[in-house]
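Below you will find the structure I want to go over with you.
As you look at this complex, bear in mind that one protein chain is not there, while each of the others sits in place.
Which chain is which? They are A and B, in the order written, and residues in each are numbered from 1.
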Amino acid sequence: MSAVLKHRLFWPVAALLVLLLSNLIFTPGFFNIEVRQSHLYGSLVDILRLSAPLLLVALGMTLVIATGGIDLSVGSVMAVSGALACLYIVHQPDQGAPGTIIVACLLGIAIALVLGLWNGFLVSVIGLQPIIATLILMVAGRGLAQLITEGQIITVNSPGYRFLSAGYWLTFPFAVILAAVVVALTVVLTRRTALGMLVESVGGNPRASRLAGVSSRTLIWGVYVFTGLCAGIAGLMATANVSSADGNNTGYLIELNAILAVVIGGTSLAGGRFSIAGTVVGALLIQTLDTTIYTTGIPAQTTQLFKAIVVIAICLIQSPAFRAKLRRRPAAPVAPAPAAPSKAEVSL
Amino acid sequence: MEQSRPILVMRGVGKRFPGVVALRDVDFRLFPGEVHALMGENGAGKSTLIKVLTGVYSIDDGSVEMAGEPVLFGGPAQAQQAGVSTVYQEINLCTNLSVAENIYIGREPRRLGLIDFRRMRADAGDLLRSLGIRVDPGSPLAAHSIAVQQMVAIARAVDISAQVLILDEPTSSLDAGEVEQLFRVVRQLKEKGLAIVFVTHFLDQVYAIADRITVLRNGSLVGEFRTADLPQRDLVEKMIGQELSTLESLDQQKPALREVEAGRPLIEADDLGRSGAIAPFNLTIHEGEVVGLAGLLGSGRSELARLLFGADRSDSGHLKVDGKNVSLRGPRTAMGQNIAYLSENRRADGLVEELSVRENIILALQASRGWTRPVPRKKQDELVGRYVKALHIRPSDPEIPVRNLSGGNQQKVLLARWLITEPRLLILDEPTRGIDIGAKAEIQKLVVELADGGMAVLFISAELEEVLRLSHKIAVLRDRVVVAQLANTEDVDADRIMTTIATGVTA
Partner (left out) sequence: MTIDLEAETAAEAVIDRKRRTLTIRKYVPVLGTLVLLCIMYGIGIANYENFYNTQILLNIFIDNAFLLVVAIGMTFVILTGGIDLSVGSVVALTTMVSAVTLNHGWPAPLVMITVLVMGSVLGFGMGCMIHYFELQPFIVTLAGMFLARGLCYVISTSSIPIDDPTWITLSQKRIPIGSFSITPSVIIAAIIVVIAAVVLAWTRLGRTVYAIGGNQQSATLMGLPVARVKIAVYTISGFCSAAGGLLLSFYMSSGDPLHAVGMELDAIAAVVIGGTILTGGSGYVVGTVLGIIVLGLIQTIITFQGTLSSWWTKIFIGALLFLFVLLQRTVVRRTPS
C-alpha cells in the first residue's frame, strides 16, 4: 500500500478519480457508456475526445520541459496550422474530397513544423532563453493566424475535415485514436530509442551531458520541432471540432493548460525526468475539471480559479524550500560540496 | 609588525557536516597590521574556516574572540558590522552599476530622501585615491578589469569596516601585473593597521605578501609559521602531507621498475595551450603508459586535461593522435578518438543525479552512438552488471538514482561510464578525492590493470604518493606551466616533486 501511495502518479490519479466520482452527484449516468450505431457514446468518451488537442500539446510540452525549456507559442502554432488548413479547404471546389483534406492537413502540419524549427533555432543556436524565444512567436503567431484568416472566422463545410475531431473509427472517436497513436508513438520514440534518456540527461545536467558527448543542440532543436508538430495536429483537431478557424481563439491559453498538465503529471519545470503517463493523467484531469464545472452549472470560466489553486499546490509540493520550511528546519547550511550549477540559469 | 595583541583569535574550532568532519580543533590568530596567509589543498578546510568565522556556518566547537571579546556572528552582514569583511574570489559586486554605487550601495549618502550621487562620487573618489586606486568612480564597473573590480570590492569592504579583511583567493584570475597592483593596495592597508587574511594557493604570492602562514590539512591545523622561517619546499610538504594509509593490496613497486614496455606514442601534444588557462606544453603519452600530473590546486591540471578532451578549445599548438593531427572541436570529437575524461567535479560535470546508476553508466556510450541506435536493454544490463561487479559498486541495484550512492560509488559509476566506451586514453582528474580509503585503493589498482592492458592513462592527483605509485612518467605543473617531466625512476620521490612544485626547477 505504501508503495502505491508513494508512486509519483498517486495524487494526480487519485484527484482524477475523485473528480470523476463527484460527477455522479450532478450527472447520475455519468459513467454510462453505450454503443449506438457502433459508435461509443457517454460523458467519459466526451472527456477523452475533448481532451485530445490538449493532450497532444502537453505531450510536446513534456519533452520541451524535460530539456529545461518551455514553449509558450503552442497556442499560436495551433491557430496558424488550423487556419492554413481551413483556408486551403474553403478554396477547393469540393471541400469534402479526401485529397483536399489530406493536402490541407499536410499544409497545416508543414507550417507547424516550420514554426517549431524557428523556435528551436532561437533556443539552441542563438541561445535565447526559451521563455523569450517562444514569446516572440506567441505574439507574432496570433497575427500570422489572423493574417491567414484575414481576421475572419473561416468556416469550412467539410464532413471529412470534421471527422478529425468528431468522427468515429472502429467504434472509437477518431480524435481519441489519433491522440492515442501519437502518445504511443512518442512513448516508443522516447523509450524504445535512447531519446528519452538523452533528453532527461540534457535537462538534468547540461554541463555533464556535454562532457559525456551528448549533442544537446540537435536534441533541443528536435524537441521544439516535435512540439510544433504536436501543436500542428492539435490545431487541425481544434478547428475540425468547430469546423472553423479563428485566428484569435484557436488554442487560446492552451500553453498554460499544457504546462499545467505536464506539471501535474510530475515532470519538474526545472527539467530532467519526464513522465508521459503523468502528462496524460494531467491532461485528462484538466479536461475533466472543465467538463465537471460545465455540468455543475458554475460559470465555465471559473475553472481558472481551481487551476490556480492546483498550480500553487503542486508548485509548493515540488518546492524544496517549502518542504524544508514545513519540516521547520533552518534552510542552510548544507554540506560544503561544490554545488551543481543552477539549471535555471540560462543566459539571454 | 606590531605583535602586542591579536585582533582575532579562534580557538579549538570544530565543524561537522553530515558524514564529514570539516574542521577539527583548529586555532587561528590574527594580528593588526599583518597579512596572514591561510593555506591548504582542496578540502583542507580553508573556506569552511572562513565561513565559520563570518557566520555563514554555525560553529560546532570552539570559540571566536575579537579584540578580547567573545563574538558569534549570525551572518556575513553581522560580521561586516563588527568589522570583519570578506572579498571573495568571484567578484560579488554588481557589474551593471557604477564603481561609486558598488562601494556605497545600501548606505548611499542622501539628501532630501534621494541619493546624492554627486557626493557619493566625490566620496568614492577620495576613498579610492586614499588606497592608490585610480579609477573614475562614475564609470560602470563592467568597464574595468577583474583586478580593478577586486580592488573596488576591497575599497567597499574597507570603507564599511576597517579591522579585519579576508581576501578569499582574490588573485585566481589575475595576471602578474594585476596581482602586483592588488598587492600595492594590500600593503597600504597593512600599513594602516588592518589585519588581513589572505587565502590562496599561489606560493610565490604568499612569499611576496604574507607575514605569517597558517596551514590546514584535512580539516586539522598543521601549524602557524612565520613566512621567513618556512622555506617554500617545507610549505608544500606541510600542505600535501604524507599519505599515511597502507594499501597492501597494491603492488608497492614503482611501475617504471615493473618493466612495463611502453607501446607506441598515442597522444602527442605539441605546444598545445590556451591563454589564461595553461601555457603551451609538450606531452607524449604512450599506449600502456600512466602519466601522472602533479601540482597544486589551480596549477592548471584540469585545464590541461580539458584541452586534451576538447572540453575547451586550444588556441595554440597541435594535438596528434596516432601520429595524425586532429582538431578537437568538442568532447564528441575527442570521444571519436577514443579519449575519455573523468572530470574533477563529480556533481557539476559528471553525474546526472536524478538518472539511475544504469543510465549514468550507459550515457557516454549511448551519446556516442546517437539516439537512434539505442544500446539494447539486454546489452545495457550485461555491461552495467559487469562493471557494477568489477568495480564493486554498492548498492549493486543499477536502477536506483545515482544520487543515493556514496561519493566513492558515484565516482566508480563515472569510471564505469568511461570504461564501457573502451577508451585508448583515459584521463582521470582527481579520481580519488573525497572518497573512502577502500574505494581509493580499488581505483588505484584498476588504473594499474588498465595500463597493463594497454590503455594510456593520464592520472591527475594532488596526492603525490598516489601519483608516484601509479605513474611511469610525471609531469609537474606550477602556476599553469608544465615545469618538468620526470621519468618515475628509483631516485624520484615525493621530496623531489615537492621541490619542483615549490621552485619550478627540477632538483
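We take it that a residue touches a chain if its C-beta (ideal position, glycine included) is under 8 Å from a C-beta of that chain, and two chains touch if they have at least 3 such contacts.
Computed from a predicted structure; not experimentally measured.
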{"item": "Listed residues A:Gly69, A:Gly82 or A:Gly141, member touching the removed chain", "value": "A:Gly141"}
{"item": "Touching the absent chain when the full complex is considered, from B:Pro76, B:Gly193 or B:Pro280", "value": "B:Pro76"}
{"item": "Given A:Gly29, A:Gly99 or A:Gly151, the one touching the chain that is not displayed", "value": "A:Gly151"}
{"item": "Residues of chain A (touch criterion as defined above) contacting the omitted chain", "value": "70, 126-129, 131-133, 135-147, 150-151, 247, 256, 259, 263, 269, 299, 301-309, 311-312, 315-316, 319-322, 325, 344, 347-348"}
{"item": "Touch list for chain B against the chain that is not drawn", "value": "76-77, 80, 88, 91-97, 101, 105-106, 108, 110, 113-115, 117, 132, 134, 136, 139-140, 142-145, 156, 184, 188"}
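The criterion applied here is as follows: only the chains that are shown with their structure count from here on.
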{"item": "Where chain A and chain B are represented by their mean Cα positions, the distance between them in whole Å", "value": "45"}
{"item": "Footprint of chain A on chain B - complex, ascending", "value": "17-20, 22, 47-48, 51, 56-58, 309, 311, 330-332, 335, 341, 343, 345, 347-355, 359, 362-364, 366-375, 417"}
{"item": "Of all residues in chain A, those that touch chain B in their complex", "value": "192-195, 197-198, 200-201, 204-205, 207-215, 219, 272-273, 332-341"}
